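This part shows chain A:
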Amino acid sequence: MAEFFAMGGYGGYVWSAYPVSVVVLGYIGLRRAARLRDARKRAKLSKNDSKKPL
Partner candidate 1 sequence: MLTPAWCALAKGGFTRTLWPVLARDLKTATRTGGGWLQALFFFAVFCTAAVFAIGPERAALSQTAAAMIWLGGAFAVQLAAPGIFSVDLEDGALPALAAENPSLSGYYCAKVLLLIMLASAPIALLSPVFFIFFALSPGNALSASAAVLMGAPTLALTAATTAALGSGSKGGGVLSTALAAPIVTPVIIFGVAASEQAATGVFFSPELRILGALTLFYAVALPPIAISALRVTLE
Partner candidate 2 sequence: MATVFDTFANPARFEALSKRLAPFCLISALLLIVIATPLALAFSPADYQQGDAVRIKYVHVPAAWLATLAFTFMAAMSAIAFVWRHPIADEAAKSAAPVGLAMTGLTLFTGAIWGKPMWGAWWVWDVRLTSALVLFFIYLGYLAVWDAVEDRTKAAKYARLVALTGFINVPIVKFSVDWWNSLHQPASIIRMDGPTIHSSMLTPLLMMILAYSLFFGWFVLTGVEASILETRAQRRVAPTPTPSTMTEAPRQPLADAASDTARANG
């Protein structure tokens, strides 16, 4: 188990690269999901009777 974290001496490098990748992907993913969620809410709220297509 200890060797897994040590990564043959390169532990610091490998365990910087992977978490940062996860964080970056997660960050942009969450922002994009939030924008979509807000856009859907906004579109639903502004729905009026005419139901005019785009």
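Methods note: a residue touches a chain if its C-beta (ideal position, glycine included) is under 8 Å from a C-beta of that chain, and two chains touch if they have at least 3 such contacts; residues count from 1.
On the choice of candidates, all candidates are chains of the complex that A comes from, given by their letters.
Everything quoted here is computed from the prediction, not taken from an experiment.
Novice: Taking the stated C-beta criterion, I'd like to know which one of 1 or 2 contacts chain A in the complex.
Specialist: 2
Novice: Note which residues of chain A are touching candidate 2 in the complex, please.
Specialist: Touch list, chain A to candidate 2: 4, 7-11, 13-14, 16-18, 20-21, 24-25, 27-29, 31-36, 38-43, 45-48, 52-54.
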